[in-house]
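In this view, the complex is presented without one of its protein chains, the others remaining in place.
This part shows chain A:
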Amino acid sequence: MKDFIKNVYCSLIRDANEPWQLGFQDAGSPVMEEIIMLHDQILFILTIIVGVVLWLIIRILLGNNYYSYYWNKLDGSLIEVIWTLIPAFILILIAFPSLRLLYIMDECGFSANITIKVTGHQWYWSYSYEDYGEKNIEFDSYMIPTADLELGDLRLLEVDNRLILPVDTNVRVLITAADVLHSWTVPSLAVKMDAVPGRINETGFLIKRPGIFYGQCSEICGANHSFMPIVVESVSLSKYIDWIGREDL
């Protein structure tokens, strides 16, 4: 019973994917909230379109009714104008919120308070914090093999050293790779950025709640591509500062 409770508790506090998941993971950042909202808006419009079109098709095909009149209709200027303008308007309704969101996401790292560097290796991630003068924190993050997992841990997702970040703080993430292409991804925080050798890619986010956010390398990078997960642990600002102070490397 105690094991069961621990198992349930552990899966509740973790922001990870789950078997047969169809929707998004819970949002951990404002941008992810916006993305989910845009997705729902588009799906709402889509449902109406599919419903109306299916209804018309069925009514016309079923014959003997008012709509079968259209079987004999060869042209009609008014209907042409209507079914050109309405879809155009719907497309505008989708395009503008989408563009707005795209530009918001592009400016994520601009007003950052913290910069972290992420480097992809075959096959692990390494993180480093360089903001605090001579104090330089640098560590590797390897996956915990299935045999070493503890009760409640997630298989193929748990790592030995998590990336620790504070909540409600703008974080700039600089991503690069040391060998081949990788991709640093955390679905709950709406980040997916390619790690390219010889290039630094900038992205950023603001975590809005304490939590443990899981992701996986998302660019096929060799034999152990599936075994280099990403874990971000968000803590309060004071705990983060304590952690920086404690970390002696």
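Here is the rule we use: a contact is a pair of C-beta atoms (placed from the backbone, for glycine too) under 8 Å apart; a residue touches a chain by one contact, two chains touch by 3 or more; residues count from 1.
In the analysis below, contacts and distances are computed from a predicted model.
Novice: If you had to name the missing chain as UniProt does, which of "Serine/threonine-protein kinase BUR1", "Ras-related protein Rab-21", "Cyclin-like domain-containing protein" or "Cytochrome c oxidase subunit" would it be?
Specialist: Checked against "Serine/threonine-protein kinase BUR1", "Ras-related protein Rab-21", "Cyclin-like domain-containing protein" or "Cytochrome c oxidase subunit": the hidden chain maps to "Cytochrome c oxidase subunit".
Novice: From the list A:Q41, A:S128 or A:S218, pick the residue that touches the absent chain.
Specialist: Answer from the full complex: A:S128 touches the omitted chain.
Novice: Among A:A27, A:L157 or A:L174, single out the residue that touches the unshown chain.
Specialist: A:L174
Novice: Of the residues listed, A:T115, A:N161 or A:S218, which one is in contact with the missing chain?
Specialist: Result: among the candidates, A:T115 touches the missing chain.
Novice: Given that one chain is not shown, which residue among A:D26, A:D153 or A:E202 touches it?
Specialist: Counting the whole complex, the residue in contact with the absent chain is A:E202.
Novice: What chain A residues would touch the chain not displayed?
Specialist: 106, 109-115, 117, 119, 128, 130-133, 135-136, 138, 169, 172, 174, 176, 178, 198-203, 237, 241, 244-245
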